[in-house]
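Every protein chain except one is present and positioned as in the full complex.
And then chain A:
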Amino acid sequence: MATRNPPVPTAGAPAPTSGAPRDAYVIGGNRIPFARAGGKYSRASNQEMFTAALEGLVARYGLQGERLGEVVGGAVLKHARDFNLVRESVLGSSLSAQTPAYDLQQACATGLEAAIAVSNKIRLGQVESGVAGGSDTVSDAPIAVSEGLRRALLEASHAKTFGARVKAFGSVRPSDLAPLTPSTDEPRTGLSMGEHQAITTARWGITREAQDALALASHEHLAAAWDAGFFDDLVTPHRGLVRDQNLRADSSLEKLARLKPVYGKRLGGSPDDSGHRDGPEPTMTAGNSTPLTDGASTVLLGSREWASERNLPLLARVVDAETAAVDYVHGHEGLLMAPAHAVPRLLARNGLMLGDLDFYEIHEAFASTVLTTLAAWEDDEYCRTELGLDGRLGSIDRGRLNVTGSSLAAGHPFAATGGRIVATAAKLVARKAAETGGTTRALISVCAAGGLGVAMILESVHSTDATA
């Protein structure tokens, strides 16, 4: 049984504690560059992309023929034939074919939830190693038939006579013949995620300027990280794409300011004769919202012993994780506000204050998602009434937020985002700890459809034994 790192006291906060029998560590990660929908991966399937991400991981860490404990991942937009997406990808990879796998899906939190699942099994001693990840393609999304046609087809397949088969199609209307493209609208509200977020944005009074500034920072940070070679050991090119296709290194506030709003246009009602609206001005544009994206990512996790036996590095320890959900249907909470709930619970359980983190990786579904979350934590009343805290959770040092860019710049292939962030955050804490010699922590939070939110804390491994 492994010994955990000795707790390192830090100013202002007790060291995180965990009741787990042993620790799980992030060893490394690999993803393929993310492509804009209809771009470089327009003909790539989820299985192809996830296999490619897995193959790059195997090559980086010399895992050929290795029987891993498990590979866990999923896709949000998924074909029925991909019922065993991850296992099929494993079988197509250089890993041992005896590596088990299962699919998991939790909307945009799929990748992060997969990392929790794998690390928990490692902590329990059920597996020694595992890969967590996800893949998504909007370009190769499944297209379904209408409910009317689907029922007719099923009825016909069950029919015993020719006549019954013909009769089954009698109920099909011309409108039933139109194909159904997948929708990411919330099933219970019929509103798109953007429209939901527009409500939240307006409620918190997040300005267009603040959103554009965050989007610009995302592009600038991601471009700088690429230029500095930060992704040399996190990304493997695929289909000729070597960098994230959505990245606009030459973006500017002026360019972002010229974009027309796309969400929240109905909030203010129709403009009157003089063009005046009653409600708030719409602020969410294509520039400060994530684009539809294709891509896949993986994270390698393992126990200290497993990594040590294979001379693999330990980038970060998985400290703890928390998943929250909010009632955006009957209640008044915003659809993407669940991370605002998950994080304080996670911090409290680990005896940490919001300011104790060195890096904040807050998934940029929309620039305003990040900004409303931060605003909520700074709001005394919200924290007391909604989160049950004594007062405001606090502010973060914006210089520690998404320091190598996030989804606004990189793009957001739903299930692949968690793996991208975990690998990035693990590398960031390992690098900073190596520079400073102190304990370094990162907070990860990802919002998801259905009012879901997942948070995780990673902590650097003591510098004397960072390489197991």
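Here are some notes:
As a convention for this text, contacts are C-beta pairs under 8 Å (C-beta built on N, C-alpha and C of every residue); 3 or more make two chains touch, one makes a residue touch a chain; residues count from 1.
What we mean here is this: contacts and distances are computed from a predicted model.
UniProt records the chain missing from this view under the protein name "3-oxoacyl-ACP reductase", selected from "Oligopeptide transport system permease protein", "Na(+)/H(+) antiporter subunit B", "Long-chain-fatty-acid--CoA ligase" or "3-oxoacyl-ACP reductase".
Across the entire complex, the residue among A:96, A:126, A:207 or A:311 in touch with the chain not shown is A:311.
Among A:21, A:182 or A:237, only A:237 touches the chain left out of the display.
Contact with the chain not shown here comes from a single listed residue; of A:21, A:65, A:279 or A:351, that residue is A:65. Remark: the residues of chain A touching the chain excluded from display are 52, 55-56, 58-62, 64-65, 94, 229, 231-233, 235-240, 242, 311-313, 467.
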